[in-house]
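With one protein chain removed, the remaining protein chains of the complex are shown where they sit.
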Amino acid sequence: MAFVDLSFSEELERFGVSTTLDCFNCGTCAAICPLIYEHFPRRMVRYAQIGARDRILENGVELWRCLHCGLCTQTCPREADPGELILGLRRYVLHHWRRDGHVPS
Amino acid sequence: MGNEQETKKGVDKEVMKALRAARQETIRRVSAQVKEQKKIIASITGELKKGPRTVPEIADAVGLLPREVLWWIASLKKYGVVLEGEKQGAYFAYRLAE
Amino acid sequence: MEDQRTPLPDVADEPRVGVYICHCGGNISDHVDVEALCEKAEKIPGVAVARRNVFMCSDPGQELIMEDIRSGKVNRVVVASCSPSLHESTFRNALERAGANPYVYEHANIREQVSWVHHGDPATEKALKLISAAAAKARLLTPLEPLRVDARRRATVIGAGIAGLRAAVDLARRGLEVVLLEKTPFAGGRVASLDRLAPTGEAASEAILSLARQVMEHPGISFHSCARVVGFDGYVGNFSLEVEVEPPAPEDAAVLSALKSEGEGGPRFVPSRGAVLGDPPAAQKRFRVDTGVVVLATGFQPYEPRKGEYGYGEMPEVVTLPQFIEALRDADADGSFLTLGGRPIRSVAMIHCVGSRQIPGVHEEDASGHLNEYCSRTCCSATLFAANQVRTRYPGTRVFEFYRDIRAYGRGQEELYQEAAHNRVLFFRFEPEDPPRVERADGPTGTPLVVRVKDTLTFGEEVQVPADLVVLAVGMEPAGIQDLVKMMKLPVGADRFLLEVHPKLRPVELATTGMLLAGTCQAPMDVTEACNAASAAASKASALLAKGCVQLDPFVAEVDWDKCRGTGACVEACLGDGAIERVDVVVDGETVRRAQVVSALCLGCGACVAVCPTGAIQVKGSTLAQFEAMVDAIASDPAA
Partner (left out) sequence: MGTCQTLSYDALVVGGGIAGLQAALDLADQDYSVVVVERDASIGGTMIRLSKVFPTLDCASCITTPKMAAAAHHDKITLLTYCELETMERDDRGRVRAVVRQKPRYVDEDKCIGCRQCEYHCPVYVPDPDQGNFAARKAICIPFSNAVPQVAVMDPESCMLCGTCAKVCPTGAVVYDQQPRKIVIEALTAVVATGFSVTPLEDKAQYGSGTIPNVITALQMERLLAPHGPYNRVLRPSDGMEPDSIAFVQCAGSRDKSMGIPYCSRICCMYAIKQAMLLSGALPVADIFIYYMDIRAFGKGYEQFFQNARAMGIQFVKAKVALIEPGEDGAVTVRYEDQLNGGTTTASHDLVVLSLGKVPGWNPEGRCALTVGPDGFISGPEPKLAPTRTVEEGIFAAGAAVGLKDIVDSIAEASAAAMHAANYLQSRKKALEAVA
């Protein structure tokens, strides 16, 4: 895996996300999520934390599975608002798809 | 203190009368509860008279929830009415104390 | 209740032993058939009654014993329960409360020596043997008077770190004379190297100065800097310390004389060194301190990483947390990023658990073959606190933390962890088998170092972090006090910290009565905890010395001068440093030499008993006759 890039969390602020690093990776969001899809949404949160832009873009489709039920945000012990983060990541991915012509596999 | 009105065996009748009047509601509620409790105890001990039984077996026989039966078994054991017996599978059997 | 004291039971009567057997919840009764034991114990010769209780040490349990004594049913007591180190004194007190002599008591340990190591019938059999032996001894027990020794209302505190200062102030305010000894020219200990204290951020210098001022102002405290303890003897109430002071080393002297030119006043603080309280000694000197109690506040030292451990000692960019805290203190107050030694630090990697929580087979032992298996308790918070400082003072400097478990256990500490996350500190979690690797960067990161780790938060993937500086959160080790340990015979645990008698029953006391523990010489602690420990030690010292005398158990040697022939074998064998001396006495008009015991110095070890050719010396409470009775009881078949 490539270098960690903390500037990504700052970049995400432009997409309306300010709580990226508040998450302490307890996994409540992943376990409470009705999708029961591997590590979703914590995996996306973690990728955002470490600035793994490529991983987020590659797996961007995952972000659209979210039903916005709000359970993750409601139960997050750190008030890191994973629901909002997913929305922000969608905006980020859309922005880059449009700009870079990035097409998910 | 030397309260002259107190006899050795309990409290003045007048006091009890006044208290009973004041606590009517509680007395009615608790009396009903005790009646129910006596019935349950009788049904559980009645079942145990037939021999050692596990909690689920007693529950089946007397029509109570297993967790209620366990609560009664634990309570009766504490007051020496019931003893723990042999283990049968994952459950212990209980029997009456002589 | 009116005072209706039952007359003291006459122990000259035929011994009537009461045997009291404890279930210890289920600790004993799960393995020992207490009911059967009780029946058999009642048949032991001389036993008047045998009883049992779920917890003999509880109030109802003790009441059983006291009632039997008061009614005259028994006049000797055996309790069969846990180790006597736990509750022998509990039961002696019960005897005393019931009006009996506390020494007509014998303890049989049927928990540690029976139920915790044997099971089934052999356990019950062994318990019976131990009880028979105890009962046999109890029959021969005679009332003894406790030793009462005058106690000096003076306390000596060794070490003037934060705990030593706290203890000294507390003891002095309580009205005791205090001698405070510090081996360096400065007071404040390791806290002097800190800048602000986690989690709330008080200035470390202020904490030290606040206590230092009280020490200086209190007339009851005499402070000696540059002082070492070079000799030690005595016993509770009457310890004697030989202290040597010498002028400070040249580099310290320079610091001190520079301060001096700044004028007089209260204590002054020198960063990284501590507070200066008065002048250091001008010449080497030895003196004696007679003291009632000794409080050890000798502190800790930070773990020194091995050369090459996370690159330490090999790469100049790898430093320890204490070094980093000092550098941070001396750096510009703020800026877009941290600059150290002219070098911009854009990225700091902090690694937790360096020299703590070491695991056999995973970590490498130190030169003396030790592993620090314990958690150093304070480093998580200190690291989080430093990370927050960096992030708030230098927004351009990024901080990464590599941890195993974040142990933000105390008040305000979890909040510190949250704050760090909020301040955009990024955390990685590693398994001890896969620690981070600190390497020279060969890529285009622009940083001299890179830290690689298999990050369990990223599903076990390896991640890489660029680093201008790597900070190792080193743990605590006890300060090097091997000389004191040897001289004062201090008990040391497997972790090499000083060992208390019992963490809950006697948490700040050493096995030697009158020797107390304060602060990090006992275990890693933060400032709050060290101050609590110090105040607790002061409380125990105050209780000991409050009455001006202390009471000791009378289990000391006693010489029968009719039998003594003055051979001196006992003096040779004595382990108690002067506890037996030979005196001239006049017997039938003739001057002869006889052995004499200095009770307060006698350890009651019995070495003298073993060597006396005439059987003239005995240890009270453990006489040969009593031992023989015990052996006979064990050798004879108790079932018969």
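A, B and C are the chain letters, set down in written order, and residue numbers restart from 1 in every chain.
Here, a contact is a pair of C-beta atoms (placed from the backbone, for glycine too) under 8 Å apart; a residue touches a chain by one contact, two chains touch by 3 or more.
A quick note: this is a predicted structure, and the numbers were derived from the prediction, not measured.
Across the complete structure, the visible chains that the omitted chain touches are A, B, C. Summary of contacts with the chain left out: across C:K40, C:R139, C:H363 or C:R407, the touching residue is C:R407. Contact with the omitted chain, checked across C:R70, C:R148 or C:R173, is made by C:R173. Of the listed residues A:S9, A:T28 or A:N59, the one in contact with the hidden chain in the full complex is A:T28.
Per the touch definition above, the residue from C:A108, C:L211, C:V270 or C:A569 contacting the chain not shown is C:L211. Seen across the whole complex, the unshown chain contacts chain A at 24-33, 36-40, 42-43, 74-79. If you put the missing chain back, the residues of chain C touching it would be 23-27, 54-55, 57-62, 82, 86-87, 90, 93, 97, 162, 166, 170, 173-175, 197, 200, 202, 207, 210-211, 356-357, 359, 373-375, 377, 405-415, 418, 456-457, 459-460, 495, 497, 502-505, 507-508, 522-524, 527-529, 531-536, 538-540, 542-543, 546-547. Interface residues of chain B facing the missing partner chain: 1, 6-11, 15-16, 18-20, 23, 26-27, 30-31, 33-34, 37-38, 54-56, 59, 66-67, 69-75, 77-79, 84, 87, 90-92.
One rule holds in what follows: only the chains that are shown with their structure count from here on.
Chain-to-chain contact here is organised irregularly, matching neither a line nor a ring nor a star, and falling short of all pairs touching.
Touching chain A in their complex are the following residues of chain C: 398, 400, 417-418, 421-422, 424-427, 429, 443, 445, 450, 457-459, 461-466.
Within the complex, the chain A residues that touch chain C are 1-4, 6, 9, 21-25, 39, 43, 46, 49-50, 78.
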